[in-house]
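Reading through the structure tokens given below for one structure.
With one protein chain held back, the other chains of the complex are shown just where they sit.
Read from first to last, the chains carry the letters A and B; within each, the first residue is number 1.
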Amino acid sequence: MDLSFLVIQALNGLSSASSLFIAACGLTLVFGVTRIVNFAHGSLYMIGAYTAATLVPNLLEWSYGPVPFWLGILISALIVGLLGVVMEVLLLRRIYGAPELFQLLATFGVVLVVQDLVVQIFGPQDILGPRAPGLRAPVEILGRRFPSYELVLIAAGPLVLGFVWFILKRTRFGVLVRAATQDREMVAALGVNQALLFTGTLFLGAFLAGLGGALQVPRVAANNGMDLSIIAECFVVTVVGGMGSVPGAFLAALIIGQLQAFGILLFPKITLVVVFLLMAITLAIRPNGLFGRPEHFSGAHAIGIASHAPGRFNAIAVSALLVVLAALPLVADEYFLKVATEILILALFAFSLQLLIGVGGLVSFGHAAFFGLGAYGAALGVKWLGASMEGALPLAPLLAALGAMAVGALVVRLSGIYLAMMTLAAAQILYAVAFQWVEVTGGDNGLVGIWPSTWAAPRSVYYLVTLALTAGTMLLLKRIIDAPFGYALRAMRDSQARAEAIGLEPRTHRWLAFTLAGAAAGLAGGLYAFSRGSVDPTLLGIPTSVDALTMLLLGGIQTITGPIAGAAVLHTLRDQIMPLTAFWRLFLGLSIIGMVLIFPRGLIGTLRYWRQA
Amino acid sequence: MTLLSVESIDKSFGGVAAARDVGFSVERGEMVALIGPNGAGKSTVFNMIGGQLKPDRGRILLDDADITTASPQERFRRGVGRTFQVAQTFLSMSGIENVQMALISGHHQSRRLWQPARTLYREEAFALLECVGMVEAADRPCSTLAYGDVKRLELAIALAGEPKLLLMDEPTAGMALRERAALMDLVSTIAQDAKIGVLFTEHDMDVVFGHADRVLVLLRGRIIAAGSPEDVRNDPQVRQAYLGDSHALTRSV
Partner (left out) sequence: MTTPLLDVAKLSASYGRAQVLFDLSLQLHKGEVLALVGRNGAGKTTTLKAIMGLVSARAERLTFSGFSLIGLPTYRIARLGLGYVPEDRRIFTDLTIEENLEVGRRAGRPGRSPWTPERLFKLFPNLAGMKGRRGNEMSGGEQQMLSIARTLMGNPDAILLDEPSEGIAPVIVEMMAEAICAMKAEGVAILLSEQNWAFAAGISDKACVIERGAIRFQGPMADFLANHALRAETLGV
């Protein structure tokens, strides 16, 4: 390892830092002013890449040279900027006052919509963009060849920083944006129309996202997975830098770029883990990131489970439902039982999240971590310990509980959006481990051959096993929600000051809540592994976490039974509609957005509201 | 033995002194009012006694035990109860569950996972609601109570910890006029009966002079006067602080 190699690695790090900063800078700007974490920022980035990959070759065909190339990049970014304006006017404007959970879900709905539309408009295959005219030949640095386009990227980061700096410091718009970042109400009291300011901010943020995506076209093919991979990295950059701080994002991107460039030499398998560990350590030391300021969130506490009178009817209804479910194998066919098994598992998954969100007010955005840990716990038990289902299944809640204890210890100090981001990051770390540690986890392919023991192998028997375990665990969780522990969690959600004044310790309670919810989600994951016969990293991915949140939202976060109904409805819809249409994600995304805007109480919550009204 | 003794505490924020050499004491069964104009440092002093802020210097003793750096939770366990300027209750629970929650925490039962919470300490909670005249609100959701009732409920919650010292930050703020005296009469009676020392801040001078045994006047972070309501009312420094420079009066007309 000589000096020239280190220099080249450092340059590689700088170029990825630049790319990362350009992508993340718009996200942090938009958050600073609107207080919305825009999940769809990665989608805007992806649209930028696809647009440039399609548009630039056409321009180059018309006239080959650097001018059409760079013009094409700029036009792509401007188009994305306009899409940002559309998004602000149609969606964001309606959810500025909503709880952060709803904001995250609604913008994730946009992610789903864009995924299907991109495939529809640009086709399912990756699009390799053109090389930049005049920058095709590598340059020689200390005797090593280095792509000259990377040098342009290295320069682009500081250029964008300068451009944003100029807008923020030297234009009236920028002054207003900075003022609004600090005190929106006072800006309004001085006669500034915030709606225009917000629209302008979204234009700028989306423009930068589009620019970031378009600039990647000569080095990476535009593909339909780039939205979620870049958004996860952007989250890390903005959180480490401090949400809302552009210089913070720049510094964070620099650190992360170098960490990736040199991390790959030291720990070639776990570069992603290193990056997310940086985030965990930063937040543990500075809960608001490098340059962030304390956030005062409100709204999330207004929603959640409230007390309700215990009714004998409920006990009878639950018993009757259990009898009906237990009798299902007598009438249902194999396929129906498979679907029913999965619904039960997902119901437990969503129900365990309800303990955190509905009861504790802890908006966990990485619940897939515990589901996935459970699934891998069971699968690894079978694969590496040679355990049977009976031996491996208990490993599922155990491993998930251990993971939840670790994650919980990191996040109980945080609140609001930082807690959401941190749980998301934790899930992404585990996703990265599962993806990269091929020898143990099988990497992308996962592990197969995770089947139940012979006695439980028939669908009907496995269904009954699942019913017994999921129903038992849900009843146990229900009992916990009604017990002093559940009340204490609600107390801390309702009023932290009052809870502390009567001697409750929020951190230990919340930590225990994470552990319990993690164990329950882990059991669901374990059952899922044996039901499908395999595990793979998608179980730990962002879409799995969002599935759980969608079930919660669908059922209603202020009802105890909501998640169960949500799981049933979502899984049935998915099972029925997905085979029929190429637009499942579009449909799901629009449904999520619609629910946030129209039925924020969810199905069960709305029914109850109508009954009471 | 003195119940609460505050010994020359200081607190400054970024170089600006919010409390300077503040010292006073509260005895059992005594109602002490802390008054002063906006920005005089009342909240700072109050939050240092409640545990939300730590003094830069000085000591706070409760029954001779040093609680200067104790957390709000530790203070609760040592016998400090408090109410907040904007009443803090658990809106998702019924009236009686709010009090039960405080009793559960007071008995170290908040980590139990099995026994339904609504069956625990119900009678004790009911007795406390009776004490503040809120029996009829026992099973109503807290979110549907009128604000005056929420204030009384908060008092019941604070009393559930069997406090020796009760801190009340603007106990009557936001209440209708006729409710104010009633609430303070109630506090007064309870304090007498249970020998609880009460320290409160208040803007309504009728409440202060009608209910306090002693009054402390804070101005720019210092206590400028302390004594019986009568003495404080006639203190020239206090009159100056509230009425301003008397020369300005003559100049203006």
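To be clear about the criterion, a residue touches a chain if its C-beta (ideal position, glycine included) is under 8 Å from a C-beta of that chain, and two chains touch if they have at least 3 such contacts.
Remember, predicted model here, so these are calculated numbers, not experimental data.
A.B. asks: Among the options A:Leu90, A:Ala188 or A:Val440, which residue touches the chain absent from this view?
C.D. replies: A:Ala188
A.B. asks: Touching the left-out chain: which of B:His108, B:Lys195 or B:Arg239?
C.D. replies: In the full complex, the listed residue that touches the missing chain is B:Arg239.
A.B. asks: Even though one chain is hidden, which residues of chain A still touch it in the full complex?
C.D. replies: Residues of chain A in contact with the hidden chain: 172, 175-176, 178-179, 181-183, 185-194.
A.B. asks: For the chain that got dropped from the picture, name the residues of chain B it touches.
C.D. replies: Against the left-out chain, chain B lists 37-39, 86, 146-147, 150, 170, 173-177, 203-205, 232-233, 238-239, 242-246, 248-249, 251-253.
Note that only the chains that are shown with their structure count from here on.
A.B. asks: Can you check how far apart chain A and chain B are, centre to centre, with Cα atoms defining each centre and the answer in Å?
C.D. replies: Inter-chain centre distance comes to 44 Å.
A.B. asks: Spell out the part of chain B that touches chain A in their complex, as residue ranges.
C.D. replies: Result: residues 50, 71-73, 76-77, 81-82, 84, 88-94, 97, 100-102, 104-106, 109-118, 120, 139, 141, 143, 154, 157-158, 160-161 of chain B touch chain A.
A.B. asks: Touching chain B in the complex: which residues of chain A?
C.D. replies: 304-307, 309-310, 479-480, 482-488, 490-491, 493-495, 497-498, 500-505, 508-509, 512
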